[in-house]
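One protein chain omitted, others in place.
Showing chain A:
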Amino acid sequence: MISLKKYAFRQFKKIETRAHELNYLFWECTTRCNLNCIHCGSDCAKDSTFNDMPLNDFLKAIDTIEGKAPNFTIVFTGGEPLLRNDLEQCGKELRRRGFRWSMVSNGHLYNNERHYSLLNAGMGALTISLDGLEASHNWMRNNSNSFQKVLNAIELAASSKRLNFDVVTCVNQKNINELRQIKDLLLAKNVKAWRLFTIIPIGRAANNPDLQLTDKQFVELMDFIAEQRKSKDIDVKFSCEGYVGKYESLVRDSSFFCRAGINIGSVLIDGSISACPNIDRSFAQGNIYTDNFYEVWQNKFQPFRNRNWTKTGQCKSCREYKDCQGNGFHNWHGNKQNVLVCHHQKIEKGSA
């Protein structure tokens, strides 16, 4: 018999899904990047074939939103958003319309001047990636100066009381044994929140074994996060990338719930309307250049809101399905006949 807690959370997810209130929107405002990382969540490139999306095109799309949710956040993502010189203008226009905004950055161009101009323009949250100590971070970034630059950016961001700031780390073969030292480094820089990811084998990461954790290492990562959360000196958590079974209550603030297409939407560089930018682009539900953005949000997104189609491959007979529902949506790529990564299975195998 399932626990009351589990039953209540399943019902809670159903209500949230039925309501599908949009309150978190990614804007892939550029796919240009100043780095050439070994892994990239969006698989962007220095020689992006897309022009940056003009601010007015994006504004026309979000002006269709009716009954905006409180604390609606628009997240600038890329590519590297700081390559746009009009970010401050974009931010001010969003605030004028009652949206809050934030940014995901590699930190390379985040200097003193930009820090204050972005705050002056109403930036309220920021995420910066740090993928290891100096050698392992620079290896991932393919850049020998990146570590020093990102540390400067982290110091600046952590010094602001009004910024809800966190650092994210993609855990891989090169940095799995550095996690304690990375934590000490972040504490020394006064960082209050740290999110840990693993890398799913898509894009540039698909053929690089150094980027994937073994099952045993994944369990080590779960144990590390669970242990560090007890000390409360920094808010450490595992990202929402997947369902982690027995570790659910130990590594996050809330049980797993992939909100892609339920509360999370996106406007991608070509105008596509989708959910998180790392989701297979074939799931796009419309395009801002041909469709009314909010009508698409309200009336489409069926594959996101009814995930029964994910009961295939190894998910078909899985006993954890009701709590996992096919894992994070970004784990469905290509022919979508099987989930790309099953975190629960990794834990089962890694614990054996």
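Throughout what follows, a contact is a pair of C-beta atoms (placed from the backbone, for glycine too) under 8 Å apart; a residue touches a chain by one contact, two chains touch by 3 or more; residues count from 1.
The rule we apply is simple: contacts and distances are computed from a predicted model.
The unshown chain of the complex is recorded in UniProt as "Carboxypeptidase regulatory-like domain-containing protein", chosen from "tRNA modification GTPase MnmE", "Phosphate transport system permease protein PstA", "BolA family transcriptional regulator" or "Carboxypeptidase regulatory-like domain-containing protein".
Contact with the chain not shown here comes from a single listed residue; of A:K92, A:K149, A:K189 or A:R229, that residue is A:K92.
The residue from A:L35, A:L55 or A:L119 that touches the chain not shown here is A:L119. Across the interface with the omitted chain, chain A contributes residues 4-6, 8-9, 11-12, 15-16, 19, 24, 26, 41-42, 71, 73, 75, 77, 92, 95, 100-104, 112, 116, 119-122, 124-127, 161-166, 193, 197, 239-241, 249, 253-255, 257, 259-260, 263-264, 276-278, 328, 330.
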